[in-house]
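Here the complex is missing one protein chain, while the rest keep their positions.
Labels run A, B and C following the written order; every chain starts at residue 1.
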Amino acid sequence: MSDWNTIRFCQFGAGRIGHIHAETVFRHPEAELAGIVDVVPDAAEALALRFGTRALRAEDVLEDPSIDAVIIASATHTHADLTERAARAGKAVFCEKPIDLDMARVDACLTVVAEQGATLFVGFNRRFDPSFAALKERVANGDIGRVEIVSITSRDPGLPPVQYLETSGGLFRDMMIHDLDMARWLLGEEPVEVFAFAQALVDPVVDQAGDVDTAAAVLKTASGRLAQINNSRRAAYGYDQRVEVFGSLGSARAENRTATSVEISTEQATRRDNPLPFFLERYQDTYRLELDRFIDVLRGRSSTYPNGQDGRMALRLADALLESHQTGAPVVV
Amino acid sequence: MSDWNTIRFCQFGAGRIGHIHAETVFRHPEAELAGIVDVVPDAAEALALRFGTRALRAEDVLEDPSIDAVIIASATHTHADLTERAARAGKAVFCEKPIDLDMARVDACLTVVAEQGATLFVGFNRRFDPSFAALKERVANGDIGRVEIVSITSRDPGLPPVQYLETSGGLFRDMMIHDLDMARWLLGEEPVEVFAFAQALVDPVVDQAGDVDTAAAVLKTASGRLAQINNSRRAAYGYDQRVEVFGSLGSARAENRTATSVEISTEQATRRDNPLPFFLERYQDTYRLELDRFIDVLRGRSSTYPNGQDGRMALRLADALLESHQTGAPVVV
Amino acid sequence: MSDWNTIRFCQFGAGRIGHIHAETVFRHPEAELAGIVDVVPDAAEALALRFGTRALRAEDVLEDPSIDAVIIASATHTHADLTERAARAGKAVFCEKPIDLDMARVDACLTVVAEQGATLFVGFNRRFDPSFAALKERVANGDIGRVEIVSITSRDPGLPPVQYLETSGGLFRDMMIHDLDMARWLLGEEPVEVFAFAQALVDPVVDQAGDVDTAAAVLKTASGRLAQINNSRRAAYGYDQRVEVFGSLGSARAENRTATSVEISTEQATRRDNPLPFFLERYQDTYRLELDRFIDVLRGRSSTYPNGQDGRMALRLADALLESHQTGAPVVV
Partner (left out) sequence: MSDWNTIRFCQFGAGRIGHIHAETVFRHPEAELAGIVDVVPDAAEALALRFGTRALRAEDVLEDPSIDAVIIASATHTHADLTERAARAGKAVFCEKPIDLDMARVDACLTVVAEQGATLFVGFNRRFDPSFAALKERVANGDIGRVEIVSITSRDPGLPPVQYLETSGGLFRDMMIHDLDMARWLLGEEPVEVFAFAQALVDPVVDQAGDVDTAAAVLKTASGRLAQINNSRRAAYGYDQRVEVFGSLGSARAENRTATSVEISTEQATRRDNPLPFFLERYQDTYRLELDRFIDVLRGRSSTYPNGQDGRMALRLADALLESHQTGAPVVV
């Protein structure tokens, strides 16, 4: 890919996250949005129109040698297939997490990616949150010494629709997977054993859907570093996204972010803002920052990014925790 | 102005603040950037090129009936003249503060604006800072009862170049004018008497330039409400921009904003981020939000905005404080 | 016990925690310190002298009908025996935790206490920390709805001497037992299953002593409420003692306390105080407040206090977590 040309992107998927990625590519000075593909042609048309590009068919994109990279933001069950096809067509791939909900399918996909020598960037956008990224940098810098415990609080503001839950893969693979990626990234070592307690406490409908909505997980690495994660599908006060790392020389924490810094003190109490409401607000900057990184990788300016192995390992941990929940025993990874 | 058409803007000025406004107009879905004017034709060309528009001469803009509105972001001494010409040409005017450094000139300009029935929006962008705007809304809502004291801390990160100081109009008219607008806006009443102590403490060069770099001002309204402002041209830890309002039922404060929420605790101390470094970072969102408001005003969707009288009164207070500093006595406004 | 008389206390134990209790009793307006017993007569003498009382032998205390209550602050292995003897002698008992490190011994002791109808107050002083007590009150009040997750961070500033570790009963029974009491108290339900990962990460000497210094535990109640606890014997930045409770309507957290509210902002960062250094500073008020409660219980003004069953259950959970750590499996309580 030449250094002086704009990188030409096409995107699969014109849903909510697709809108975000399309706009991000559209606004990026080094990127060009060359087309949108969606199983619903009208959705592709509408999104293409909005950002001055065209609706295309998948084969048009894959056969067009002028397309450098694809963004896969379509339904989860299409990710692995599109990733393989794009890799075979010589495109660089940005794939929304998860690669697939089935580990065997992920492995097969990563084999193709490896055979093709393709770049596969997995959309673990939280790594690009400015607070988490700064925390990681300080930890990597040794500011808190050797890492001993990683603690993650991650709570969604409210229960998604039941239909969503039914195809989501469940709390561990749909929601905690983000936290598992964060835990791996911050531990600096692979977890080798995991355990979880989980329950449907928010709404019985979750239990009926065969899922849980509340969980507490613990992870252990080979050298004995520990991580703990607590998840809930509901936080009445907003999107609760916090990380702490404890090390031999200190600790680092990233608190929630708020829309304003206003505090009101009256006779009753001093009140301040709740956390930002949900991921679109809290992680707004990450979509741009992860695209910057993807482009840096394509330009050879960086080689650090959440790749296929990261996607695979987060799913592996999610599967292990689900198994732990189902069997009631710790699971060796 | 029709509701269904894009509003066509031209802009005077292609400097630093001009770049921000041009990009903001360029990105706004209801606005079109139709041309850039600058005394340095190359600067106008470069900025026009960047945002897909043309460099124009002032007369082209003013004589073109398809131009709905102008943004005046040129040198201060051109503001009043351009405002008058644009008003006479039937354009709506967004003028960067100050309208002029000379009160008589401001008055003459406002007379023309009034005669023409023109919309004049003055760029007191801090009113659109999300934290300050939320604070104002709570205060206006009565959450803290009757306002009694407004307290403003406003400190720049470092001394500007001496050349800047020499044409700036001095600390009161260049820097404190923002805080004076905030004070008026939050007091909900006009100050009628003011007093200031001021000094060059940061650098003797400031004194040689006939200016001060450190000031503490007090203001009083007719009913006895008070305001206090402290200013410095230097804050080693970043751009310090805080507001507090004390009322009969409580208080409201807006603290500084930081880039991240990270805290690091080691044996020595717990450290967190300093405030954002300067106005481009702290007030980044305000340029978009004030343009939104200007467009809302042009569309008839809002009638609340910093107008010519606001620009005039802030300058009036700045002049009075400068006089107080020079004479050593309080000044009745 | 008559309402108008001072309550007469004797105390067993003249060590560090003994000094605190003796002074607290000495200063309490409704209490009288009538004597000190210690296996080292000089220690008893010195402490008695300091607070204007006498050194006594255990039998003197237990046979003296004018003594209303005893404080047991002697070595752990003497607690159960002294509790039984005091209960049989008709004294009310305040016993430092744990009652004993052996569950069978605890059970035997509690049987004697029950047969005698004695009051047994166990020194879980953290329940009396003003922040934790206020948090509990809000939670009990329903401010955050139904409790779903309790999360406790509890880290000592540094490793105790190895000799201490060797007789301490180990991290779970010596350190986490406090957090287990907090978890039970805040969950509002008994944990029925527990799991822990633990390791010696701070110092290999801990491993050599057959103990761990770092742990992450998860607990589950019958209805599926969850708790997570992380412990470390070292926090370079001070004594880290925090509690969070997540409920259906919100969350409640109690942060660390600091010696001062000072923040210093310089070019590098904004720095504030670390947490108070250790339990004597952080929990300073709790010794007085728990004595107040003990006296309220003896006066019939309160019936809520950490009792023998609380002491027993915290040990039961600590034993279960130790077993989980040793077997690598979850343990049903």
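The rule we apply is simple: contacts are C-beta pairs under 8 Å (C-beta built on N, C-alpha and C of every residue); 3 or more make two chains touch, one makes a residue touch a chain.
Source: prediction; values computed, not measured.
S.K.: Which shown chains does the chain we cannot see touch?
M.R.: A, B, C
S.K.: Looking at the whole complex, which of B:114, B:162 or B:329 touches the chain that is not displayed?
M.R.: B:329
S.K.: Among B:151, B:241, B:261 or B:286, single out the residue that touches the unshown chain.
M.R.: For the chain that is not drawn, the touching residue is B:151.
S.K.: One chain isn't shown here. Among C:10, C:55, C:106 or C:135, which residue touches it?
M.R.: Of all options in C:10, C:55, C:106 or C:135, contact with the hidden chain holds for C:135.
S.K.: Given the contact definition stated above, which residue among C:87, C:144 or C:322 touches the chain not shown here?
M.R.: Residue touching the chain left out of view: C:144.
S.K.: Given the contact definition stated above, which residue among C:234, C:257, C:312 or C:325 touches the chain not shown here?
M.R.: Missing-chain contact among the listed residues: C:257.
S.K.: Using the touch rule from the top, list residues of chain C that touch the missing partner.
M.R.: Answer for chain C: residues 27, 130-131, 134-135, 138, 143-144, 249-257, 259-267 touch the chain left out.
S.K.: Need a quick check: the contact residues on chain A for the chain that isn't drawn.
M.R.: Against the left-out chain, chain A lists 236-238, 265-275.
S.K.: By the contact definition given up top, give the residues of chain B that touch the hidden chain.
M.R.: Where chain B meets the chain not shown: residues 145-146, 148-149, 151, 153, 155, 193, 195-197, 199-202, 214-220, 224-228, 230, 232, 234-237, 240, 244, 246, 248-251, 328-330.
The definition used in the following text is that only the chains that are shown with their structure count from here on.
S.K.: Of all chain pairs, which one counts the most C-beta contacts?
M.R.: A-C
S.K.: Using the average of all C-alpha atoms in each chain as its centre, how far is it in Å between chain A and chain B?
M.R.: 40
S.K.: Do you know which chain B residues sit against two or more other chains?
M.R.: In chain B, residues 265-267 touch at least two other chains, as defined above.
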